[in-house]
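Here it is, the structure, as structure tokens.
With one protein chain held back, the other chains of the complex are shown just where they sit.
Order as written gives the chain letters A, B and C; numbering starts at 1 within each chain.
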Amino acid sequence: MSALPGTVHTMTYREALRQGLRSVLLTQPDVFVIGEDIGKYGGCFAVTKGLLEEFGEQRIRDAPLSESAFVGAGIGAALAGMRPVVEIMTVNFSLLALDQILNTAATLSHMSGGQCAVPLIIRMATGAGRQVAAQHSHSLEGWYSHIPGLRIVTPATIDDAAGMLRAALAFRDPVIIFEHMNLYNLQGELTAEAERADIERAAVRRAGRDISLITYGASLYKCLAAAERLSARGVDAEVIDLRVLRPLDEQTFLASVRKTHRALIVDEGWRSVGVAAEVGMRIMEQAFYELDAPVERICGVEVPIPYAKHMEEAALPQIEQIVSLAASMVKHAG
Amino acid sequence: MSALPGTVHTMTYREALRQGLRSVLLTQPDVFVIGEDIGKYGGCFAVTKGLLEEFGEQRIRDAPLSESAFVGAGIGAALAGMRPVVEIMTVNFSLLALDQILNTAATLSHMSGGQCAVPLIIRMATGAGRQVAAQHSHSLEGWYSHIPGLRIVTPATIDDAAGMLRAALAFRDPVIIFEHMNLYNLQGELTAEAERADIERAAVRRAGRDISLITYGASLYKCLAAAERLSARGVDAEVIDLRVLRPLDEQTFLASVRKTHRALIVDEGWRSVGVAAEVGMRIMEQAFYELDAPVERICGVEVPIPYAKHMEEAALPQIEQIVSLAASMVKHAG
Amino acid sequence: MSALPTREHGLHLLAEMLRIRCFEDRCAELYSAGKIRGFLHLYNGEEGVAVGVMQALRSEDDIAGTYREHGHAIARGIPMRSIMAELYGKLEGCCRGRGGSMHIFDRERRFYGGNAIVGGCLPLAVGLALGARLTGRNAVVVCFFGEGAMAEGEFHESMNLASLWRLPALFVCENNYYAMGTALDRSEAETNLVTKLSSYRMRAESVDGMDVLAVEARARELVDYVRNERSPAFLEARTYRFRAHSMYDPQLYRSKAEVKEWESKGPIIGLTQRLKAANLMSEADFLQLQRAANAEVDEAVAFAEHGSLERVEDLTRFLYAEQPA
Partner (left out) sequence: MSALPTREHGLHLLAEMLRIRCFEDRCAELYSAGKIRGFLHLYNGEEGVAVGVMQALRSEDDIAGTYREHGHAIARGIPMRSIMAELYGKLEGCCRGRGGSMHIFDRERRFYGGNAIVGGCLPLAVGLALGARLTGRNAVVVCFFGEGAMAEGEFHESMNLASLWRLPALFVCENNYYAMGTALDRSEAETNLVTKLSSYRMRAESVDGMDVLAVEARARELVDYVRNERSPAFLEARTYRFRAHSMYDPQLYRSKAEVKEWESKGPIIGLTQRLKAANLMSEADFLQLQRAANAEVDEAVAFAEHGSLERVEDLTRFLYAEQPA
């Protein structure tokens, strides 16, 4: 993964994830991978392609369709001193393993009085936008971030895709890495930043004075595009990439709001009781008197995602929505 | 369940639930019950006690330890024209059935273009406060209310315990009824109100002018007690019982906030990304300019609930906290 | 070796399989053309299973399946046009274009999908069977699923519950030897699937899924058993998926030679040869069936092409049921 200082490599988000995984497999003998079709098949999103050939069946373990058992296997192996990286193909299937994730992985360290840390990494694909319909389009990362004991991260950039796994391994806690399906083919430059990736802080992806667009994951690119269009209209938007949904780094977005006095949260997940509500509530609690307008949110419409393209698009946040709402927020409160 | 107009019966919340269930079993032949130990054992919280003897094994079906299969069995039976009432002993075990609940029950009607409604009722006990520790003390009703397609209700009174099941059966949607473990022994009067119970509106349980205490479930009683103490301090608190967490009846609490201009939300569930954040965000979005102070929330501390009594209490909202925070909110903004 | 059918029935079975094959091949073209999107799982090679089993069912029986269900939907008698329109995401589709390939539903024909969660259809089928029992309908519920689903906990729970409660369900495992890229022996410690049902005291049999006549015979026997004994049964149909798992699959996990060999044992070739050898069908008959299947698919495509789009304002419709209880 070493990008020599200065040098840059252009690659896809998928390749960056693979490089990140490969580099920890090379440097940490206690790391191994479990998942469905990660080996012989090459990974359902090809992230693990070639790893079986390079690292062998002991470290790249194809699992049967048994989400609960192989996640539990990761938990137990973590207790036994290994550093398992469990891939659940997509968040849609993770519900079958939720008992192990919530009642065991997230709970053991605290419940055992600190005796049993669970240094487990779980990777899963998330998100909608590929017309795979109601049961394959969930965006539940915000929902998962309700659970104490877990660390929830959402790499949105090439550097984060490459670097966050190593950063996650620096903790001995269960960490879930959510990879948005629409980002796998994203092209970008891998920089030395990847080496410095962390899983504790949000990032300001675009600085601005007039309004804070707070988002994460694939929606980051919708917000950046919206920010460009807004600047054409004379609105200078700041774009915050939360990066970590639990524990939430509130300082970064609170500082932004104290500067811009307006915030619009963009979250592909269902609107009610989602991470957007949490961000809005934290702003209410800690920056109420700084606000020149009520915080607003643009989220996924609260329906199972339909297959038809136009209906799916209607169910997800769109750039135009962001632009017009942000513009009106600035105008009104201006 | 018929309380003749005027007459009242004193009973426990448990008995009210049983009466509600018994009355629909008597009047609706398509209603039947599935659950672990609801028959021979008499129900783990004795809600179904005596029903097997009265209605027989066809309608009171003891199920093996197979949460996913018997919830799915309820879904299929609902599709086939029955009105199953599935009891999952406690919300803590419902995680094993979450795939069926989210990917099938909540999704089928919309995904099938309206062909396949799922008129399924699920009852489960929820909540902490009985020293049953980390894996048996979850309050996930707010978390469940993130899921579109479900109706989530939280009866807190004797009338709602007796009447909400019948009200739920008036819909052909999956409805989850969350019964707080600490309420089963609550004593109270069953009134004719039970007949008019609905699952669409929140209720003002105490009228007040100075601040809105917004809550649901067992926390209602903490808020009512806090309101009494506050009135002694000259603070007149209004207490709102949300009753229904999905779809959320925002009109009732927004009207209250427009009157009091201050809101404190009390929710036993974990703080981040919970229903308290949602209520706060709705107030931000729709009543921002009515607020004389930022909305605040008192929630469960974000840890697995510990066994030791003093630690468990420290993890849950307490009356004193509510009183002092509410008082200071009124004072400051006064 | 299964018994020979009458000419009429033989041609009917072949026609059904050809309709499915033709539909699936067209779907592959339409996917490349961008007309069909999302995930697409084709049934080529497995037609004998759906067609054979469907022969044993009545209109009051219920069906549940997976994301690889086009063949079952067609064999059940759902009009191709309503399926194709669904794959096009059009309002005229059986689910208004909301479900797509993985979620075909047709309540009228008691076709309950179309479940994209592996194993997810099993508990549902148990419930449909319980419902059939409790509503007093003498119906049988047939649930189709892949062998990969047998590793899921839901398989175990569902088989036990169906047997414990003696529910009228036939569980048809389409064993095509792979779950995506995972070969059976890399997902099951015991690869003899029928053995597993002894854990549930459930009658279980295995059949050559490439012989539609054998499948039909076995299915009739088991469906009668389920209907009369009011006990569930399990049928393993050994078959093979001729195409990729979905349109994204590079098929690194199996050799071209293996695929070729299975193709030569395909259900359509097999029946065609037998009918011809027994002089029950001429080449002209065969070509006629193919033309008919093609024409039907053409018509379905034209229908889908001219279909309309659901109004965006209806996005939240049916989230909750419209008709009250």
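Definition applied: a contact is a pair of C-beta atoms (placed from the backbone, for glycine too) under 8 Å apart; a residue touches a chain by one contact, two chains touch by 3 or more.
Because the structure is a prediction, the values reported are computed rather than measured.
The missing chain, though absent from the view, touches A, B, C when the full complex is examined. Of C:32, C:59, C:135 or C:195, it is C:195 that touches the chain left out of the display. The chain that is not drawn here is touched, among residues A:42, A:148 or A:280, by A:148.
Only one of the listed residues, A:119, A:142 or A:269, touches the absent chain: A:119.
Between the chain not shown and the residues C:46, C:62, C:106 or C:152, the one that touches is C:152. In the full complex, subunit A makes contact with the omitted chain through residues 30, 32, 58, 61, 63-64, 66, 68-84, 99-100, 103-104, 108-117, 119, 148-149, 151, 169-173. Against the chain not displayed here, subunit C makes contact via residues 151-157, 159-160, 163-164, 186-190, 195-196, 198-202.
The missing chain lies against subunit B, touching residues 36-37, 40-42, 44, 62, 64-69, 92-93, 96, 130-136, 301-304, 306-311, 314-315.
Quick note on the criterion: only the chains that are shown with their structure count from here on.
Of all chains, the one whose Cα centroid sits at the greatest distance from that of subunit A is C. One finds 41 Å separating the Cα centroids of subunit B and subunit C. Of all residues in subunit B, those touching 2 or more other chains are 99, 103, 110-111, 148-149, listed in ascending order. The residues of subunit C that reach two or more other chains are 97-99, 103, 115, 117, 120, 153-154, 319, listed in rising order.
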